[in-house]
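Just one protein chain is left out here, and the rest sit where they should.
Chain lettering (A and B) follows the sequence in which the chains are written, and residue indices restart at 1 in each chain.
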Amino acid sequence: MLNVVINIVYFMLSVALLFAFIRLTKGPSLPDRVVSLELIASIVVGYVGVHAIDTGVSSLLDVAIVIALTAFLTAIGFARFLERGGRKSE
Amino acid sequence: MSELIVAILLLTGASFMILASVGILRLPDLPTRMHASTKAGAMGAMMTMAGVAMHFGDVVVFTRAFAIVIFILITAPIAAHVIGRAGYFLGTPLWEGTVKDELKDNYDEKTHSLYSGFEPAPESVIPPTHKKRDEDDEI
């Protein structure tokens, strides 16, 4: 039963990734793109977790930790960059 | 039995992800998109991690999944706040259906200072010094 569920979950996550990607390419402003990047990182963390269940390799969770960490740092860095740029352009 | 719980957790997590991505695609402006995406996405990741912990049923995996959940729980609001703030002060337009904006009047674009709307009260308590300071400024 779990195999079927895992396949369904893979499909759902792929659809979510597709939608987030559409917003990433379309996004009218840079903050929109940053938000969708953040969401993509969350989806990939979910992917890695499901893949860990699928293959039975629990050390894949380390990858999830690293992805969550870098996503957070990216968001902070982008926000810093945005606020600096905003001040400079005035 | 545990397999059923794992399946339910994974499906709930994936549904949250779908909800987040549909929200980010459909909603009209940056703050409303963030309402849907950042929190639902974090919820989805946390649900999936709970499913992973249940599936392996091992102390090492459990502590690691727990660490990821705590980490997401700490970082998600900070990232949301930081991006939302940057987006708002950059002047990203709000949706035309926005009812009210109490921040706009209290924000000074030149000095980047944000007032609370309560400032006049303490100054009016001490009018003499305030008046004197004004005269000093004129000179």
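Here is the rule we use: contacts are C-beta pairs under 8 Å (C-beta built on N, C-alpha and C of every residue); 3 or more make two chains touch, one makes a residue touch a chain.
Keep this in mind: contacts and distances are computed from a predicted model.
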Quiz item: Which protein name, taken from UniProt, belongs to the chain you can't see among "Fe-S cluster assembly protein SufB", "Na+/H+ antiporter subunit E", "ABC transporter substrate-binding protein" or "NAD(P) transhydrogenase subunit beta"?
Solution: "Na+/H+ antiporter subunit E"
Quiz prompt | Among the chains presented, those that the missing one touches | solution = B
Quiz prompt | Touch list for chain B against the chain that is not drawn | solution = 16, 19, 22-23, 26-27, 29, 31-32, 34-36, 39-40, 43, 59, 73-74, 76-78, 80-81, 84-85, 88, 94-95, 97-104, 106, 113-119
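Methods note: only the chains that are shown with their structure count from here on.
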Exercise. Could you tell me the distance, in whole angstrom, between the mean C-alpha positions of chain A and chain B?
Key: 17
Quiz prompt | Interface residues, chain B side, partner chain A - complex | solution = 3-4, 6-7, 10-11, 13-15, 17-18, 20-22, 24-25, 30, 33-34, 37-38, 41-42, 44-45, 48-49, 51-52, 55-56, 58, 60-61, 64-65, 67-68, 71-72, 75, 78-79, 82-83, 85-87, 89-92, 109, 112
Exercise. In the complex, go through chain A and note every residue touching chain B.
Key: 1-2, 5-6, 8-9, 12-13, 15-20, 22-23, 29, 31-32, 34-36, 38-39, 42-43, 45-46, 49-50, 52-53, 58, 61-62, 64-65, 68-69, 71-72, 75-76, 78-79, 82-83, 86-87, 90
